[in-house]
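If you scroll down you'll find the structure; I have some questions about it.
One protein chain is absent from this view; the other protein chains keep their places.
Note that the chains are named A and B in the order they appear, and that numbering of residues resets to 1 at the start of each chain.
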Amino acid sequence: MNAAAMAPSFESAVLQLLHAVLVLAVAPALTGIVRLVKSRLTGKRGAPLWQPYRDLWRLLRKEAVVAESASWLFRVAPYMTFAAIWLGAALIPAFTADLLLGPSVDLIVLVALLGGARFFTALAGLDVGTSFGGIGSSRELMIASLAEPAMLMVIFTVSLLVGTTSLPHIAIALLGTSVGLRVSLGLGLVAIVMVAIAENARVPVDNPATHLELTMVHEAMILEYSGRHLALMEAAAMVKLLLYLSLIACIFAPFGMALPAAGVRALGIGLLAWLAKMVLGAVLLGLFETSIAKMRVFRVSEFLAAALLLGLLAVIFLYVSKGL
Amino acid sequence: MGHLEFDIAHLLGTMVLVLSFGLLFQRRIFGVLRTFALQASLLAAAAAWQAYVQDAPHLYITAAIALVFKAIVIPVALHRIVIRLQIHRSVETVLGVGLTMIIGVGLVTLSILLVLPVTYESGAITRENLALALSVVLLGLLMMITRRNAVTQVVGFMSLENGLILAAVGVRGMPFVVEMSVAFSVMVAFIIFGVFFFHIRERFDTLDLHYLETFRGERE
Partner (left out) sequence: MPPLLLIVGAVAGLLGAAVIGLFGNRWAAAGPIVYVVAIVALLAAGGTALLQLLAPAVGGDPTLVLPIGLPSLAGDFQLETHFRLDRLSAFFLLILGLAVPAVSLFAIGYGHHGTEPARVLAFYPLFLAGMVLVLIADDAFAFLVAWEFMSLASWFLVLAGHRADETRRAAYVYLVMASAGTAALLLAFGLLAGVAGDYRFAAIRAGHLADLAAVLVVVLTLIGAGSKAGLVPLHVWLPLAHPAAPSPVSALMSGAMTKIALYAIIRVLFDLVGPVGWWVGVILLVVGAASAVMGVLYGLFQRDLKTLLAYSTVENIGIIAIGLGLAQLFRANGLAVLAALAMTAALFHCVSHAMLKSLLFCGAGAVLNATGSRDIERLGALIHRMPVTAVAMLIGAAGLSALPPLNGFVSEWLTFQAILAGAHLPQWSLKFGIAVIGALLALTAALAAALFVRAYGIVFLGRPRSAAAAEAVEALPTMRTALVLLAAACVLFGVLPFAVVEVITPVTDLLLGQSVPRQGIASFLWFVPLPDSASSYSGVVILVAIAVLASIVVLAVHRLASNRVRRAPAWDCGFPDPRPETQYSADSLSQPLRRVFGTALFQARERVDMPPPGDRRPARLEVQLRDLIWIWMYEPVAGGLGWFTERINGLQFLTIRRYLTFMFAALSFLLAIVAVTQ
């Protein structure tokens, strides 16, 4: 491990700040791409891809209408959720592995941060005391109870392969050595994609564009929000999508990333490579969502159990191929 | 032999295993047939790749048999049987889907724990291949015993054969691979003809619609 090159420096601080701003700037565009792809594939013209920015700006300037039975938790939750997810996204190496705060968070902490964001959102769903919030929270708890273990199993696979759970070190290790077409990584990729779909409330687990009680999970939890609170919750969902795409790219397709103490040119290449990967991921997600129907709510548990078992298989196969 | 060749062989083998799990996951008969067709095509690809890597042209014939017979002819025939005999389209399972898959993972672990100590002196690649193939065989057997419908049991048996063929093509210099493939395929063809001509629908369980509606959470 390149411990010396990971020591905090002015450069890593600047890159960290840049990272934080970049994820915030790019996230709505990704959601815009997904929506545009889905519209075009279903024969519609679709809104331009910068529409989410306009939506967020419009919502931010509106006054927030808060239910009479809501408490301070309801008003604080959007800020907490957004801050936790933004922090998580800012800590995943995107175009460089040299981040100031990199060593303070490893993969397990990242999963726990996302869990914390979900904790507050689920509580906010229960706060107003309507049945819709309850539906969203109860289904979200069921989905999370299986998605989180599946994610942790993928993390186990990766960290057993590389020997650490620290993200910058994983990225550097997977960039450097010739890992080859590892079977475990393939299984892990399938598992993490299934988890990402569930966590981001995408078809076939949840429909982000619906307000039908039968099909809502995430939308139901944030149903009572309006104005800037709703803007923050929507922005949090967009950044979460970017977080997962960035995580998948960092672990399974890290080529192009700049190593620590690389020059500006390497950083530029890394940035372009990362943007290309994000756009590709968004397009593929749009394609996938259009080609499949939403599952029944209780089939989601089997879907995620399959992801968990795939993750477990990945760990088992890693032991088999590594310990020989 | 380079590292890449073995990696691709293992990738194909693992995809066959994952599709065995996919067979256990499916709840509709047409889904089962489609998954099985995909598994047979991947088996054909694996056999073809082994033919290329081991420089053994007779394995191309095995690949062709797997592709034509198992990936195309048999699924189409079973599809028509299901429609013709009006066999109901959803798969009746003995245990739940989740529990079946957990047992499946246990079987994979078991086969790994079995194969690895036994083949200690052979190369690492053979051991992994044997472990994968044994897992596919055990999962095929699991599918046969946890399904009530004759068509899905036949598919389970054929996926068991896929595992055997995967083992056979993986071992360098195994004789009579082509002959084994032909023999298995003929046997399966006769089973299917038997089902078709004698209208054998289910062996021990009923066509009763009541079973379709029993959700574990809602009724006894």
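Following the convention adopted for this analysis, a contact is a pair of C-beta atoms (placed from the backbone, for glycine too) under 8 Å apart; a residue touches a chain by one contact, two chains touch by 3 or more.
All values derive from a computational prediction rather than experimental measurement.
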Listed residues A:Leu18, A:Ala64 or A:Leu280, member touching the removed chain: A:Ala64
Of A:Ile92, A:Val203, A:Leu267 or A:Val315, the residue in touch with the unshown chain: A:Val315
Candidate in contact with the missing chain, chosen from A:Asp55, A:Asp106, A:Asp206 or A:Glu234: A:Asp106
Residue of A:His19, A:Arg139, A:Arg202 or A:Lys277 in touch with the missing chain, whole complex considered: A:Arg139
Residues belonging to chain A that touch the chain removed from view: 1, 3, 20, 57, 60-73, 75, 79-80, 82-84, 86-87, 101, 103-106, 108-109, 112-113, 115-116, 118-119, 122-123, 126-135, 137-139, 141-142, 144-149, 152-153, 156, 159-160, 163-166, 169, 211, 213, 223-224, 226-228, 231-232, 297-298, 301, 308, 311-312, 315-316, 319, 323
Footprint left on chain B by the chain that the document does not show: 96, 99, 109, 112-113, 116-117, 216-218, 220
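As a convention for this text, only the chains that are shown with their structure count from here on.
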Euclidean distance of C-alpha centroids - chain A vs chain B, Å: 35
Complex contacts: residues of chain B adjacent to chain A: 3-4, 7-8, 10-11, 14, 18, 21, 25, 97-98, 101-102, 104-105, 108-109, 112, 116, 124, 127-128, 131
Complex contacts: residues of chain A adjacent to chain B: 180-183, 186-187, 190, 301-302, 305-306, 309-310, 312-313, 316-317, 320-321, 324
